[in-house]
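Omission of a single protein chain aside, the complex is shown with its protein chains in their original locations.
When the chains are written out, they are named A, B and C in that same order, and each has its own residue count from 1.
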Amino acid sequence: MTRIAVVVFPGSNCEYDAAAAVEQLGASAELVFHSATSLGDVDGVILPGGFAHGDYLRPGALARFSPVMAAVTDFAARGGAVLGICNGFQVLTEAGLLPGALQKNRGLTFLCQPTTLVVVSTRSVLTRAASVGAELVVPINHFSGAYTCDDATYDSLVAHDQIVLRYRDNPNGSRDDIAGVSNVAGNVVGLMPHPERAMSTLLGSADGRVLLESFVGLGVAAR
Amino acid sequence: MLSREPNPLELALYGVMWSEHCSYKSSRLHLRRLPSKAPHVLVGPGEGAGVIDAGDGIGVAIRIESHNHPSAIEPYQGAATGVGGILRDVFSMGARPLAVMDPLFFGELDDARNRWLVEGVVSGISGYGNSVGVPTIGGELTFDQCYSANPLVNVLAVGALPTNRLALAVASGVGNFAVLLGSSTGRDGIGGVSVLASAGFAGDDGAASLDDAKRPSVQVGDPYEEKRLIEACLELLDLELVVGIQDLGGAGLICATCETAAKGGVGMDVDVTAVPQREVGMAPFEVMTSESQERMLAIVTPENFDAVKAVCDKWEIRANVVGHVVEPTTMPDGSTVGMLRVRHGFDGEVLAEVPASSLADDAPLYDRPRSRPADLDAVWADDPTFDEPAGDPAADLLGLVVDPAWVYRQYDSQLFLNTVVGPGRDAALLRLAGPGLPASQRGFAVSTDSNPRWCALDPRVGTALTVAEGVANLACVGASAKAVVNCLNFGNPEHPEVMWQLSESVDGMAEACDGLSLPVIGGNVSLYNESGGRDIDPTPVVGLLGVVESLVAPPPGWDWREGDTVVLVGHREAAGETPFPLAGSRWATRRGRRGGRLAGFDASRLVSTFDFVTGEIAAVCAGEPRDVTAVHDVSGGGLAVALAEMAAVSGLGVTVARLAGLGELFAEFPGRFVLATSDAEAFMGRAVNAGVPVTMLGAVGGDSLHLGGLVSVAIADISRQRARSLEEALELL
Amino acid sequence: MNYSVIVEVTLRPGIADPEGATIERALPALGFTGVRAVRAGKLFRFDVEAASSDEALANAQALAERLLSNPVIEDATARLEGEVQ
Partner (left out) sequence: MNYSVIVEVTLRPGIADPEGATIERALPALGFTGVRAVRAGKLFRFDVEAASSDEALANAQALAERLLSNPVIEDATARLEGEVQ
C-alpha cells in the first residue's frame, strides 16, 4: 500500500483533510509532526494547507526552518514525491524547493471560492494521470496566492515545462495565471488550489481526484 | 456579604463581576421565561455553550455572543477577538469547533466610517477564523442608520464532541491545581467588560475623545496561539487529564476562578505572582481582571500535572499553576463558604478574600422599569400596506437583490471537508464529522436570523417570526430544528422603552419556541447599543441548530431547470381579503416607510408547512428519488426576491401568471417556500395529502422574470445587480 | 516640489504583538541568540508633491494617521527622506 506522510506544522489545519483524501484513494496516511527529523518509510510527502506558525512574518517563512524540513529536502533530492498544497506550496517556495514566491492576492482579500484549473503539463507527480487541456473545478482558499517570479525564472519555468496548472479565470493576480508549478524533475509540486476539497460531488466537485490519484499512484511508481 | 468593609481590591473585583456584561443584572429576570428543556438537551444555558445529543454518540455544542463595542473602536481586532472568545466557549465544553457564523449590522454605506468598519470587521473575522482553522459557514449582513458608529458584531460557533468527552467548568478536589493555559497576561482590556459593554456611545462629544478614553481596552487576538490552545485542550480532555476546564473571557482570571470554585462548592487560593505577565509592574487588580486573549483555566490533580505540562510543551503552550483548590471555610454560624483568596505568593499576603459564590452568583437582580413606547400606536397606524403607491416594482426588485459573496468569499467555509451547503444559501449544512468523532452519516445545519425592521414595529411578534424564519431556513436543507441560541442586542436598559422591547422580545421568543417545540440552550445579551444618542432598533439574533438524519446526497439548491414547474408552498393572498402586510418589509423600508402592523405568529399553521418541506428535502439528502429540483424560503424582499435569486442562480426565468398585488410580491413573513419540481402532479399530490397549502406559480424557461404583470425584468440585469451592489456601495468597484 | 517620505507604523506600547512574539520564539532554533523585544510594524514609502518640505511632512503625517494606521492601537510617524525629481 502506498504510504504518504502528511506533515503537521503548528498552525497547519488541512492535515486531516489531506489524510482523508489520500485514504479515500486507498493509500495510507501518517501525520508527521514538524519536530520529527525523519519521515519514516514513506512513498510520498504532503505539506498540507493551513497557517503554519500563524503565517507570521510571511507564509512559510518560519515553517521552512522546522526540523522536518531537512528530511523533506533530502527526500525530494532523492526523487521522492513531494506535494505542497496552499500553505504547503508557500513553505516549499520559502525553502527553495520550488522557484518563485507567493504574494498577497491582487484584491488584498482572502479568497475562498471554486476555480477552474487548466492542466498545462503532465510531467509532474500531480498531473501524470490527467490530460493536457483538461479543465478541473477545484476550490482555492488563500490570502497570499499570487505567484511571482522574475523574468529569468519565468523563462526557465516555461523552458522546463514546470508550469503544471493555470487558472482559467485568474482570481488573484498570479503571474501568467499560474496555479501550480513543479521543480525541473517533476517530483516536487506546489499548487494553491485544494484538490483534497474536490473529492466528492457531495461537497461540490470530484475533479481533484485525478490529481491526488496521480500523486498516490503513478507518481510514486515512476520514481 | 462580608461582615466587614471590603478593601479597594475586593470592591473593584465586585465592580467588574457585577457589571452588566458579566452579571446580566438587567436581563436575568426576563431570560428565565425562555423554555430550555428537551430530552435531547445535554447542557442548557449557563455553561460555556449549550450541547444537544445529535445521535450516534455525538454531541453538538453551540453558542453565540456579541463583540459590538470593541468592534466599534478597532474593527479588525474587535471582530477577531470575538471569534476567538466564542471558540473558547465551545472547546471548553470538550467540543472541537467545526463552524463559525457572523451576523453583522452596520450603518449605511454612504458614510466613510461605516465602510471602514465593514472592511475592518470582515477582515478581522477572516483573519482570525481562517487562521485558527475553523470554517465560517454563514452569517448575516444588515445595513441600517441605527447602527451607525455602533455596529453589531455577533459571532456564533458550533462544535462537536463524543458525548463521553463532555467537560464542565467546575473546580473540585481539595489540593487540585488551577492551571492557567495559553498567553501571558498583559494590560489588555482592563475593565473592558465594564468600561466597554456597559456604557453607551455618547455620540455628541465626538468619536475622538471617546476613543481616547477607551484606548487601553483594545485587545489583540492571536489565532496561532488559539489554534495550539484548541489542539492542546482537546488532547488534555481526550487523555482525561483535567477535572474541569473554563475559558477566560470577560473579567478574565477573576471570573474563571470564582465561577469554577462556586460551581464546585470549594475555595480557591490564587497567586497573582504565579501568573505569567507580559508587562512589568502590573497591579493585582490588573492581573485578575485583564482580558488578555487565548487563555484557559484547567483544574488538574497534582499527579497529572506533569502529563499536562508535556501536552502543553508539545503544542508550545504555557501552563502555570496559578491557584490551589482549598476547603470551604466554616463560618461562625456553622455554614461553609468557598472563599476566593487573591494572594501575593501562595504563602504570602492575602490581598482579597471574598466568597466565590457572592462574586459569581449574587449580583443584584434589577427589575428595571418598562414602558410601551408612547408613539407605538401612531407608528402602527402609518401602514404602507394600504397607501404606498406601486411605483416601479421592477426597479424596486433590482434595488433589493444583494449577494453578500464579497463577505463570505473572504472566509474559509470548507475546512474539514464537511461543508455540503456553504454560505450564500438559506442555511449551512455540514456533515457531522470531525477528527476524533464517532463515524456518522448525519448532518447538522445552522442558520442565524434577525429582523430589526420587524422588531422595531413589534418586538414580540417580530422575534417570534424571526425564530420561525430560522426554522424555515433549516427546512430548505432538510434539517429538523433541535435548539435555539440567541443574542439580544438592545439599547440602553435605563430607558424604559428599551426594557419593554427586551421583555416583549423574550416573550415572543418563548412563545415561538413553545409553539415549535424548541429549547433555548444558550444566549447572550448586549445592552447600551446606542448611536448618536439614539437606541438601536431591537435586534434579537436567533441561531438555529438542526439535524439531518441521513446525509448522503446534497439537498436541492436554488437552481431550477428548464421545464420544471415552480410551486409555492404556503399561503397565497386570497382575493377580497386583507392584502399581505408590507409593514416592516425591506421594500417598505427602502421607501422610507417604517410603520404598520406585522402579520401574526401562528405556530400550528407553520409547523405543518415546515414539517412537509423538511421531509421533502430530507428525503433528497437521504438519497431517495424525488422530483424536487430546487428550494428556497420566502424571506427578506418577499416572493419577488426569492424568485429573482433562484432565476439569477439558474440563469433561467419563470413566468408567474397571477399575483394579487404588491403584498404578494414584497411582503415578508415566514411559512412560504418556493420549490421547483420535475413532476408537478406528484408533488402537488404529496402537499395536498400533508394538508399544506400549495399552488403552481409557473413554468421555468426564458431569460426574464415575469411576475403577474407587475414585474418584467431580464435575468442578466438581476445577476449583474446582485453581484455588484455590495462592492459598489463599499466603493470597491 | 516632490519629496520622498517614509512612514513607520508600530503597535503602541503595551499592545500585544503576536507576530513579534512568534518570531522571537522561533529565533533560538534558527541559531540566533541574544535577540529580544521583537516588534513587527509596517513601513510605507511614497512621494508627496508640496510647496515646502514642511508641508510635505505635514501631509504625510496626516495621511499616516488617517489612513495608514489606527491610532487606537498604532503609532505612526512620517519622516522626510529627501527631494525627488
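Just so it is clear, a residue touches a chain if its C-beta (ideal position, glycine included) is under 8 Å from a C-beta of that chain, and two chains touch if they have at least 3 such contacts.
Every value quoted in this text rests on a predicted model; they were computed, and no experiment measured them.
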item	value
Touch with the omitted chain, as defined above, among A:V22, A:L126, A:C149 or A:L212	A:C149
Residue numbers in chain A that touch the chain omitted from display	57-58, 61-62, 65, 93-94, 100-101, 103-108, 146, 148-150, 173
Touch residues of chain C, complete complex, unshown partner	8-10, 20, 23-24, 27, 30, 32-50, 59, 62-63, 66-68
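The criterion applied here is as follows: only the chains that are shown with their structure count from here on.
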item	value
Mutual neighbours - chains that touch chain A and chain B alike	C
Inter-chain centre distance, chain B versus chain C - centres from mean C-alpha coordinates, in Å	37
For chain A, residues that touch 2 or more chains besides their own	53-54, 56
Shared interface positions of chain C, touching two or more other chains	18, 22
